[in-house]
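Okay, handing you the structure first.
Only a single protein chain was left out; the remaining protein chains are all shown in position.
Chain naming follows the written order as A and B, and within any one chain the residues start at number 1.
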Amino acid sequence: MYEARLLQASLLKKIIEAVRELVTDANLDCSESGISMQAMDSSHVSLCALMIRSDGFQHYRCDRSLSLGLSTGSISKILKCAGNDDTVTLKAEDTADALTIMFESPKQDRISDFELKLMDIDSEHLGIPKTEYNCIIQMPSAEFARIMRDLQVIGDTCTIACDKDGVNFSVSGDMGKGNIMVRNNTSVDKEEDKVTVTMEEPVTLKFALRYLSLFAKATPLGPTVTISMTPDNPVVVEYPIDTFGYVRYYLAPKIDEADE
Amino acid sequence: MYEARLLQASLLKKIIEAVRELVTDANLDCSESGISMQAMDSSHVSLCALMIRSDGFQHYRCDRSLSLGLSTGSISKILKCAGNDDTVTLKAEDTADALTIMFESPKQDRISDFELKLMDIDSEHLGIPKTEYNCIIQMPSAEFARIMRDLQVIGDTCTIACDKDGVNFSVSGDMGKGNIMVRNNTSVDKEEDKVTVTMEEPVTLKFALRYLSLFAKATPLGPTVTISMTPDNPVVVEYPIDTFGYVRYYLAPKIDEADE
Partner (left out) sequence: MYEARLLQASLLKKIIEAVRELVTDANLDCSESGISMQAMDSSHVSLCALMIRSDGFQHYRCDRSLSLGLSTGSISKILKCAGNDDTVTLKAEDTADALTIMFESPKQDRISDFELKLMDIDSEHLGIPKTEYNCIIQMPSAEFARIMRDLQVIGDTCTIACDKDGVNFSVSGDMGKGNIMVRNNTSVDKEEDKVTVTMEEPVTLKFALRYLSLFAKATPLGPTVTISMTPDNPVVVEYPIDTFGYVRYYLAPKIDEADE
């Protein structure tokens, strides 16, 4: 028997929207410690890893570890049926071929339950090596999302150059070039408006804007995003899920052909 | 000479939007007692009946009964030209081949008039037999609309099961099943949030979700909807028009092939 109750159905909705466009089918691994998911995007370029620890749930019971194969599109459709203030409960039998998703309105006068058919999905769990990062950027998630959206009108490849003064995002394309400089900025009124660069050495890397833009779908999860970079390693773009989890995206840098 | 003046052009707009997608062409029957319309949808599955009694108009004059053949799409386009606070006047000569629709802004500084060409539409007025209903559900119209929208993502056929505790809407499809329970609920702050089931006997019937969704286009007309069901008879979904009329939709239940 598996049962997990989350106070805000809307949070689960945001988590699924954060991965839906990148990952179409994935195994939700449910264990005593919580729910996790790891999946490559459909073109096998980026990796998405998700964790919601059991202490984030109002009620959590996991008799036996389960791997639930889901279509993210289908669960997204079902989550759209939740009211803004509804709680959500996920339920599955140990030998389940369906996941039950139950929504309850605050006054209990509307209860909906949906049964989502499960799928067998082949997946190998990739070990992600611990890496030391030369630059760790923390910045407002909305600003990162906006920069990705803005630069996409100019070109396909984003150069992220980070040094002690801040971060520079640049792109070039047929119509011209674009360059957005975000300065290290810790003297702001709101903690979440802060831009901080924790740096050992400056790093400059190039990435496919298309993927960075897809990562920014996680923006509604919270006010800040952390970008960790080190040469010759995938960038990690991380959005915390409250205090009890995260969505992390990994993307390998593009190799500059001119440098080869 | 026919002349009918309604204080809120926006109300007429909502009425036309309530039928526009279901019924493309229809006769507006104008008589001393008011305006009525009765029409099958274009696939002849459901019936829509409309009544606006003459006392709902600020000014009403009907020298001779008229039947005005209209394209609901065309009148809808014209009504979109009305300002939010405009009054609307419908005018037609007794032998008219056009309906004049006049909008006046509150300060009379903007007056628009449109002439809509009339059409000859063959229609037979169906007598709707008086029926006793085993279950009459009254619920918030917005909630009914939302449930129809939500369930449509799962499947095509909605089972409505009504008993003394409330109403259960359910659906199933390729990705799974859905079930939404709305409980009898009379202890609410606002009259319009009330869910009441007036029941002689429990009823369970199946309907095409597509039509129930189209009926829900009438939601802007007001806060409540009434659903009347009895076995082997069409369901009636009724939206009151203020205190002086209604839009009613009739839809025959689907016959469960497994039951035959």
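Assume contacts are C-beta pairs under 8 Å (C-beta built on N, C-alpha and C of every residue); 3 or more make two chains touch, one makes a residue touch a chain.
Please read these numbers as outputs of a predicted model, since none were measured by experiment.
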Contacting the left-out chain in the complete assembly, out of A:Val45, A:Ile180, A:Ala208 or A:Ala252: A:Ile180
Hidden-chain contact residue, picked from the options A:Glu32, A:Asp150, A:Glu201 or A:Asp242: A:Asp150
Among B:Glu32, B:Asp55, B:Asp94 or B:Asp113, the residue in touch with the chain that has been omitted: B:Asp113
Interface residues of chain B (partner: the chain not displayed): 71, 74, 77-78, 80-81, 98, 108-117
For chain A, residues in touch with the removed chain: 143, 150-151, 153-154, 174-183, 185, 195
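Basically, only the chains that are shown with their structure count from here on.
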Centre-of-Cα separation between chain B and chain A, whole angstrom: 44
